[in-house]
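Pasting a structure here, questions to come.
Removed from the display is one protein chain of the complex; every other protein chain stays in position.
Lettered A and B in written order, each chain numbered from 1.
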Amino acid sequence: MLEQIINWFPEWARPFIMPMLTIAIVLQVNLGVCSYLILLERKLSAWMQDRIGPNRVGPWGLLQPVADMLKLLLKEDVIPGHVNKFLYVLAPGISVFTTMLAFAVVPFGPVPRNLSATDGQFPYIIAPGVDLGLVFIFAVTSLAVYGIILGGWASNNKYSALGAMRASAQVVSYEIPLGMSVVGLALLTGSMSIEKILLHQADAGILGWNIWFQPLACVIFFAAAMAEAQRLPFDLSECEQELVGGWHTEYSAMKWGLFFLGEYTHVITISFLTSILFFGGWHFPWIAEPDSQYLGSTLVKVLVLLTKSFAFIIVIQMLRWTIPRFRFDQLMGLAWKVLIPLATLNVVCVMIVKQFHLNEWWLLPMSAALFLGAGLIGTQSSRPFARRTSEPVAEAHGHHAHAH
Amino acid sequence: MDWSKENELLVIPLLLGCFAVWWLMPSAKKRPRIVGVLAGLAACIMIQGMLLPQAGDYIRSVLFFVFAAAAVISAGLMITDRNPVYSALWFALVTLSVCGLFLLNAAPFLSAATIIVYAGAIIVTFLFVIMLAQQAGTATSYDQQPIQPLMATVVGFILLGVLLFTLQEWGAIDGTSTNEHAEPRQFIAVPAEIQPNPLSQAPHDNPHEIGSLRVLGRSLFGDYLFAVEIAGTVLLIATIGAIAIAPRRAQGTL
Partner (left out) sequence: MPINPKDIEWVEEPAMNFWESTYLPAVFDGLRTTGQHVADFHPVTEFYPEQKPDLPSHYRGVHRLNRDDKGRVKCVACMMCATACPARCIDIVAQDAPKDDPHWADRDKFPKSFVIDELKCIYCGMCEEACPVDSIELTNIFDLTGMSRQEMMFDKEKLLSVFDQTKDSAHNPVRTHKGKLGHASDFTNLHTLGPATSVRADDRSAKANSAGVIE
């Protein structure tokens, strides 16, 4: 059917139809899902804190996102007088644009093999066949920090500026473990294309999911990705208790809403990536195998992938309301002293296995050993912020006596 | 004067561009900006005739000119903007435009890596420092005015001229442009086809593989192994140096 629709269009326009359709679907679904994720997060946090959560708009508060959206749209859009107007308006746009762009190479269903743009097959990915999809995602999400740093600086507010400074340092640092953690996957699969990594796992069955070979990389990836998305426990750049609202202190109405939309899109992307890269994507034993051809198997595959991603979204939201925020030096220490060395050693392990043609299952004990070794080192390391053992300087004593 | 006649197509735009950039540089005296803008535009239009993107591919040519124009204009603005923050942002735009050109030339990894390293990390660090250093009200002329505008402009454009001359020579010699009407004076900005590196270990038999991870790995750790290792060593030395210079915690900072 889709092929007939495509054939209505003139020759030159045909390659654009499918991408446009996919983009439209992804964009709309993303907007709706984001607003309901906010409701879910509010409900979940309420349940954890023995509250009920939003329950006034519609049955069980199900229309709350509509009310929120209307409020954001109709609210007065304040642009403070002291801001740099151009950058102030540009920043939320960058934030949304980059996070949405990152979704272009993330498959959200079974991508057909031998896909062409005009044969009427729904691609289930906006940009099929990007061979360096992972690198593309990291490149695009690394640009997301501009939205934060420009928004913070243009606001001309010390809290915003502090938040922006923190965000830039944090994102730049966590990009490294994020990139390093998936190098092992690329080595195992022989490709950086997300579709190929997914297919590689699907063809190998449930015991071929990358989580069995790269559990440590999965943890590092998840933690670093959450830090990239500025989610708690890594939301140092907008921590309410210290910085009012961080870099979006001066934003209101829909501009603030765009920042929020960007954050939630980022969360969705992380969840999709985690389930695709480490948990087999749409693959699930018996019901969604690569060769299952029963009626509606495609739908089942999409649902499996969505369920996996949803589980990770829940985990991310539960972590937000479970773990307290890091201190900034702990945050940087985690990136530079823990995650980056571990990710590097993990890559070395994969290299060893590949070079000496060992069984891939050796990677599981190797990852466990790295993890436990890191824990062992953690017990031995000094605590830099414990009390300084040196005596207080003599001047303090003199001054004290004088005061008496 | 044969030489100058032969190369006036290159020399005149270079001189014009040099003048435009010098004119637009922030200075104590107020200069009408329109003169510099017009000179710069004229230079760009004149040199545009020498850039021959691959003929026949309409989208490619449009994209090439969009990215190229964005890169050149952002670069000009980066040099001539008074506000250091804006300069850094223009620099980011230059990087992004150049990455677009990389993509056009089938180098996606180079493009993505440049975005990650330059736009995503280095320029962010620049911005970080500029925003910390530049307090409102205390911005004095020292970070708003160039110290040696004329010298810097001339030297920069001599470098640009040398590069352009070299490229022109190459374009004339190998003549692989698909443009049938290529004149000896013109050079190709987008090569028609990518010539395999004769030293490469893997023959590029599959054109779809160009730019893929496999070919990239072969190229980086085969053809250019020495360069990659040297660059890595330099970076390692720089890292060790930075750690060595940084004050210890016992010294009371941090």
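Please note the rule applied: a residue touches a chain if its C-beta (ideal position, glycine included) is under 8 Å from a C-beta of that chain, and two chains touch if they have at least 3 such contacts.
Nothing here was measured: the structure is a model prediction, and the numbers come from that model.
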item: Left-out chain, listing which of the shown chains it touches; value: A
item: Chain not shown: contacting residue from A:Ile5, A:Leu299, A:Ile323 or A:Ala369; value: A:Ile323
item: Contacts of subunit A with the absent chain, listed as residue ranges; value: 44, 46-52, 219, 315, 318-319, 321-323, 371-372, 374-379, 383, 385-387, 392, 396-397, 399-400, 403
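Convention: only the chains that are shown with their structure count from here on.
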item: CA centroid of subunit A to CA centroid of subunit B, Å; value: 31
item: Residues of subunit B that touch subunit A when the two form their complex; value: 85, 89, 92, 108-109, 111-113, 115-116, 119-121, 124-125, 127-128, 131-132, 136, 211-214, 249, 254
item: Partner subunit B, residues of subunit A touching it in the complex; value: 87, 130-132, 135-136, 138-140, 142-143, 145-146, 149-150, 153, 156, 161, 164-165, 168-169, 171-172, 175, 179, 186, 190-192, 329, 384
